[in-house]
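Missing here is one protein chain; the remaining ones are kept as they sit in the complex.
Here the chain labels run A, B, C and D in written order, and each chain numbers its own residues starting at 1.
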Amino acid sequence: MNIPFPDLTPAMPEVIITAAAVLLLMLELLFKNKAVLALAGVITAGAVLYFLPASMGETFDGMFISDRYSLYFKLIFMVNLVLTILISIKYFQKQDEETGEHYSLLLFATAGMMIMASAKDLIVLYLGLELMALSTYVMAGIRRQNIKSNEAALKYFLLGAFSSALLLYGISLLYGMTTTTDIYAIAEHINEIGSTHAFTAALVLIISAFAFKIAAVPFHMWAPDVYEGAPSPVTAFMSVGPKAAGFAVLGRVLFVAFSEVQADWTAILIAISIATMAAGNILALVQTNIKRMLAYSSVAHAGYALIGIIAGTEQGLNAMMAYMMIYAFMNIGAFAIVILMDRGKDVSDYEGLSKERPVAALLMLIFMFSLTGIPPTAGFIGKFNIFLAAVEAGYTWLVVVAVIFSAMSAYYYLRIVRNMYMREARDRILITRSLTLDFALLITAVMTVLIGVLPSILVR
Amino acid sequence: MTPKIFFTYFAISMTFMSVMVITRRNPVHSVLWMIGLFFHIAAVYLFLNAEFLAAVQIILYAGAIMVLFLFVIMMLNLREEIVAPRFIGEWPIGVALGIAIITMIIHSVFTIQPGPAGEYTIETIQKMTHAKAIGSLLYTKYVFPFEIASLVLLVAVVGAIVLAKKR
Amino acid sequence: MLNYALIPLLPLLAFAVNILFRNVMGRRAHLVALPAVIGSFILSLSALADVQGGTIINQDLYSWIVSGSFRASVGFLIDQLTAVMLIVVTSISMLVHFYSVGYMHDDEGYARFFSYLSLFTFSMLMLVMSNNLLQLYFGWEAVGLCSYLLIGFWYEKKSAADAGKKAFIVNRFGDFGFALGILLIFVSLGTVHYADIFSGVGSLQGSAINIAGFNFDLITLIALLLFCGAVGKSAQMPLHVWLPDAMEGPTPVSALIHAATMVTAGVFMIARFNPVFTLSDTAMAVVAIVGASTSLFAATIALVQNDIKRIIAYSTVSQLGYMVLACGVGAFGAGIFHLFTHAYFKALLFLGAGSVMHAMAGNVDIQKMGGLKKYMPATYWTFLIASLSIAGVPGLAGFFSKDEILWLTYNSGALGKVLWASGTLVAALTAFYSFRIIFVAFHGEFRGTSEDEHHLHESPKVMTIPLILLAVGAVAAGWFGIPEAFGGSNLFARFLAPVVGHPEITGSHLEEMIVVALSIIAALCGIGLAYFFYVARPCVPVILAGLFRRAHSLLWNKYYIDEIYDAILIKPFKWIASYLLARVSDGKIIEGLVNGVPSLIRTFGDRLRNLQSGNLQHYAFGMVAGLFVILTVIFIAVSR
Amino acid sequence: MSYPLLSTLIFLPIFGAIALLMISRSNTALIKWTALLLSILIFGLSVPLFTDFDKTSGSMQFVEKHSWIPAWNINYTLGVDGISVLFVLLSTLLTILCVMVSWNSINDKVKEFYAAVLFTEGAMIGVFCSLDLFLFYIFWEAMLIPMFILIGVWGGPRRVYAAIKFFIYTLIGSLLMLVGIIVLYYNTDKSFDIITMMSANYPYGLQLLLFWAFFAAFAVKVPMFPVHTWLPDAHTEAPTAGSVILAGVLIKMGAYGFLRFSLPIFPEAAKAMSPAMMVLSVIAIIYGGIICLAQTDLKRLIAYSSVSHMGFVTLGIFALNTQGLQGGILQMINHGIVTGALFLCIGMIYDRTHSREIAHYGGAATAMPVYAGMFMIFTLASIGLPGTNGFVGEILILIGGFTVSKILGALAATGVIIGAAYMLWLYQRIFFESGKDFQSRFGAEVPDINTREIFTLVPLVLLVLWIGVYPSTFIDFMVPTVQKLLQRVNEAGMQPGVIQQITEVIK
Partner (left out) sequence: MVPLSWYICLSAVIFGIGVIGFLVRRNVLIMLMSVELMLNSVNISLIAFSHYLQDLKGQVLVFFVITVAAAEAAIGLAILVALVRNKSVLHTDEITEMKG
């Protein structure tokens, strides 16, 4: 029996990153200073970025596809990875816990996301998703001495397993109706089965599993608890990576496999999107813990990004991708500030920051306004892009709904700004700076403003 | 007729066992019911000409996973479990929701139109043997997911160590 | 052109110097202000001479506001009417300036006072010299401002500040109508320049305007709206309430602004717009009735007041009523004539009163005075002349102008007869209250404290000389208009006729004689009654007041007009402002919504938060329930 | 024009703001002087707009155009016409005064303060110069950030509430406009070019929808009744410079938006809606005026008076005739000058007394005669006394309004009475009555305004009189532009509808 060796070029980034992940596991034993691992991670990401442009094409017998779509998401994952590594180092040093595995898990999770983005087959998709999910479960619970961390990991894990069971059930139904798991091949059968309830059920089950990953209502409820309990860098990582990966697969599956039944899933997604924006914003309004607030805000942002998919056009998809990229910068930036603060758990901890730490306050200000979507920040460009696509597709009313919630979101983002600038500090605000953290802040802030001023660098 | 009778038996007993699994007060009992269930499932697999998977089911599930469960249960030494309430306070809601979802799914599965038949007829598989048929697929077409599966397991190992090791 | 432009500009310059270099000028403020106003006076005389010579100037200085078809310029129209007004304004202003040098001598705001006076002179001159409505409006408002500033000159006194504000705001009510009138003229005629208006207004005759479904005669509406302005400025009913209060200002101000010049601007404006007014009989009738009733109404109030300045103020209102009445019956020339004579004798009365107050250390209650005659003879004699003049004693200025009005009123149809009767009655009342002051304040024994008595003195020369000059005016000003019935030539009326025309006389000279005789009798009765009441039988007024207590208190309280306004206008308005709008509409409704929606969302958020119980099974409930709902809905949708 | 004047005007302040942030915190003198000199320099640079502007042309001048975001067909297009040029000048002038008036009153976070002021200036100029709708929106929203900070950080006791209210209020309106902008984009062949839009023809139904979408943003900014309630809070709580910018320029943007977008881009809708707009304006005039009578807070009173005055502005604009439009534009300038000046004045006295309660005052005229005189001039201008700028604007607006509807014109004119009432009453309560009480209430010595403060106010006094006496200098700027605008609006057909019937009734 002849086993052909597959062409690895298109999958080069994945290969590099898995190899690096495994290597990191070994390196961990050699080095006491875990920062080395971080450095290795960054180098890996650099290598991945180097190989990204060249890695176009299909391989693994139609299991894996590397196209512009997946490349863009991989770029987001790399940004996410690098930034997370940069903000991780100091955090874990401060926590005084051994965390060598953290970096290799980051790489594994990223590998999972990349596989998801590139999956051409539902089996690959499922495995990529599990790879990512399992890694993030562990990362969420990596501060095993910390009850909240345990709890976060447990909740994330149980609900995640539950949702992947739903996904699997959906896949199995789909398989039964099409005899295939190939995303592109499924599309060919839709015409025959598109109207059956069984097919609809499969569609709904699959969407709901992805909705869980992107934290869309009503599959979002894990998010606040997990975001709160997980270590801050992991939260930052989770709020961007798995969400982007979820969007990546959602986009591909819906646009490719289910393109024939667009009306069905559009209706579902509209409902989900509105509910997501509503619940995310309303609940963020009443939070006092900043990470919880950011969690709900992350939920709300999923709602906005969904509009890009709802638009159902290429432009909408592009807008959604650009949005995820922008979201990566501004959200990780905000988390970087949270990590920077020695005591930055509560919204009230930011009182008087502008007086004590003007630069940090200014940066946080930029991130908050960007998250609100006020020009000239990247957040505005992201939303604008989405709205542009949605209006073109005829969803003006949905855009109106979105802007109303967007205005509502100003309330809670502004609360942070208010605390920083308009309240006095109760006692001295201590921060722990480090080179890498500063660097991460620099990148995120510069990108947040730069994209806001010169969107051309992002908008194709 | 006979297969239907057999199926009916399996269906009833599997459903019963499943219910036992989720209703037992003592986790150990649950695990034991679960193992019983797994044996039945393996039997069903055999029914469906999937001998290799039936074997895997018993070895891996019944043999490994459930034993892992038992280990953990023993390790955690949960004595008070015997007296604690089994269900959450809002269990009727849960049951209602569960039944609702089953209804929806069963309602929908009746509309399934099976996809086009593939090339692996029972005869082909029997000729190749099941293990070989699956194995050749896994190492050719599905080598990529296979590799990912290895990563999943690796992560599981690493993760389990990271999380469960003592300080 | 320049010499005309200088007439208003000189005072403006004086104002600028005095206000900008207030600290430098200090007590020397009059050194700038006086020459300026004297210069204006001289230039005015030359303007009069020019007009007399037949040169009528109507020229624009520059375009002020130009917008599309709207064009308003700053320019001058110097005709007979303007010339008369120039003389009145500059001469009285000059005398008041002189007088103020003495009167205001010890005041801290000396420079400020003179700068305001200059500003006022400037504004008034701009008003009378204007050749278009907008500039007139400018002057109109600017004199109002000066009036506000000067009434409230002693701003540390609350009553003064209040009075100033009241004057300004009450005037604004009139100005509101006036402004609408201007707008309506522009909208109907497309211009605000006098010449174009007067030549175009004829074409509007008979045209109607529809407002909110009602048809109005256009010209009548325009005339009445313009008249609103006059009602405010010339203190006619029902907007007369500000003028008596305006007496809180320094007395020279009362003389200049609230007697001689500014308050007559309304009359001037009606006269100026005689081509418009005469086209509407309705408007004319309204003007006449308002004038006559104001005149009567104010005179009755003046009967019982004790504040010397207030009596004179009500007398002013009453006399202004006369002038308006004259305009209303088409006797514009007579109105202006009375304006002219009134300027002198009324300024004299005020300045005399000022002189008295100067001696009485600011006390204005005539009941506290008495026998002042012997302490301040110059004041007494000039005051007496003024009183005789206003009472209409033959030969003096007031006699000629008032009788001209009464005669022409009598002459103007059936309504005229009624108005004439009321006018004659007012003549009697005028004589009565004027001489009441003379008898109570100047005759008899001094009723104040001995300390006050000690303080009594005649005013300095700088004050008495203007009095004497004005007395000359109060006597002689009427001689310009001796009617033909008395063998005169009625110079004044003929001089003004090119501008304001002259009503047709239907009655004979005999009728005129009878009318005049009746008014002389009325005046003498008034004086005699005053003598009887306050010299011969001083107890009578007290008894009368006791007998007609209701009537007396009605008059004493000025018919409760202020109280009525307070109750029906000011109080409800304040209630609307502070309760209905501020508290309910803004506070409860709009803000309720603005703050309520977020707090509602917040409450909702708190409720929603409870769903996020922390129990992960509840989260799973959410997921399953969501799944179930989506499935149900979509199944129903698909099966349909 | 060889060098990019408008870009310089926009970005010099913004980069200046960034440069200010680099200066050492402790060196406040350097910060202040840098800010002052920068603002003067910017004003100096903006003077050519005044001198080199071609008053005979109604088209855009000083135009700059560069490709910016080709993917969305967005260009960086700047230019001014007769409507916007004056506002640029007003912005640059008021910024100097803001810097000057804050000289001693801002002692906390000095550099952030001046940076925020300068940043605001840049954004304001950007709003007035943008000829690309996207660019316009960027500036429009960007200016919220520094304003929010200005109000919230250096404001009064309830500053936080006011700042957030201001922000959210305007944000909601702006976002609805954003949707409108996007819809417009697709109906203009995917273009954000304002000039193109001004000559395009949109279906009436679309115009109507977009008109209301834009209205949401502009009406809040103006602010029109009933979305005005942010203004009293924001004005009241903002620091002096913030109030001046708010009153002087920021709320003009709403009315400017009507002129720049609502009228020329949606002419039919504007025409059809003009009665409704006029009614709202008149309500604002009267409502805002009457409510002033109930105010006990100095700044709040002036803030409500702004509502009333801006009612005049919108009335003039929606009268849709030459006098109304010119009056409206001029009145915007006037209001910027006068209300700006009044806020400056209030800031000055507040620095001395630290009280905004009107009831605490009385008798200030004795202690501060120069100040009282200046205040008087602005009060009179606010009342609209002839000879001041307020009169010119108001009379033109009233002519415009009266031409369209007698009743509305007459009702609007009542605003003049009410204006006199509340302003004079205010003046009386601050300045009149016993000067001794005033001194004793606020300590022995309350000094009159100093030279710096006099210099802050003098330019505005001069402008008040200049526009009052010879407004042609300013009106001439806008004549061709307004004519062009009117032509555009008048060419549009009249759409029948319910509004027409309302018009019949109120006419």
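Please note the rule applied: a residue touches a chain if its C-beta (ideal position, glycine included) is under 8 Å from a C-beta of that chain, and two chains touch if they have at least 3 such contacts.
If you're wondering where the values come from, they're calculated on a predicted model, not measured in any experiment.
K.L.:
Considering the full assembly, with which of the depicted chains is the omitted chain in contact?
P.N.:
Touched by the chain not displayed, across the whole complex: A, B, C.
K.L.:
Touching the absent chain in the whole complex: find that residue among C:I65, C:L243, C:A334 or C:A620.
P.N.:
Here the residue in touch with the unshown chain is C:A620.
K.L.:
Check each of A:T9, A:Q93, A:S172 or A:T313 against the chain that is not shown and name the one that touches it.
P.N.:
Checking the options A:T9, A:Q93, A:S172 or A:T313, the one contacting the hidden chain is A:S172.
K.L.:
Considering the entire assembly, which residues of subunit C contact the chain that has been omitted?
P.N.:
Its contact residues with the unshown chain are 609, 612-617, 620-621, 624.
K.L.:
Go through subunit A and note every residue touching the omitted chain.
P.N.:
Looking at subunit A, the ones touching the missing chain are residues 123, 126-127, 130, 134, 137-138, 141, 144-148, 150-155, 157-158, 161-162, 164-165, 168-169, 171-173, 175-176, 179-181, 224-225, 228-229, 286-287, 292.
K.L.:
What is the set of subunit B residues that contact the non-displayed chain in the whole complex?
P.N.:
Against the left-out chain, subunit B lists 3-4, 7, 10-11, 14-15, 18-19, 21-22, 24, 27, 30-31, 34, 37-38, 41, 44-45, 47-50, 53, 56-57, 60-61, 64-65, 68-69, 72-73, 75-76, 78, 81, 84-89, 91, 93-95, 97-99, 101-102, 105-106, 109-110, 112, 114-122, 124-125, 133-134, 137-138, 142, 145, 149, 152-153, 155-157, 159-164.
Simple rule for what comes next: only the chains that are shown with their structure count from here on.
K.L.:
In whole angstrom, how far does the Cα centroid of subunit A sit from the Cα centroid of subunit C?
P.N.:
Roughly 77 Å, centre to centre.
K.L.:
Residues of subunit D that contact two or more other chains, please.
P.N.:
In subunit D, residues 168 touch at least two other chains, as defined above.
K.L.:
Got the subunit C residues that touch at least 2 other chains?
P.N.:
Residues 598, 618, 625, 627, 631, 635 of subunit C touch two or more partner chains.
K.L.:
Quick check: in the complex, which residue numbers of subunit A touch subunit C?
P.N.:
Touch residues, subunit A against subunit C: 154-155, 158-159, 162-163, 166, 195, 197, 200-201, 204-205, 208, 212, 217-219, 221-222, 224-225, 264, 267-268, 271, 279, 282-283, 285-286, 408, 411.
K.L.:
Okay, in this complex, where on subunit C does subunit A touch?
P.N.:
It is residues 598, 601-602, 604-606, 608-609, 611-612, 614, 616, 618-620, 622-623, 625-627, 630-631, 633-635, 637-639 of subunit C that touch subunit A.
K.L.:
Once bound in the complex, which stretches of subunit C touch subunit B?
P.N.:
615, 617-618, 621, 624-625, 627-628, 631-632, 635
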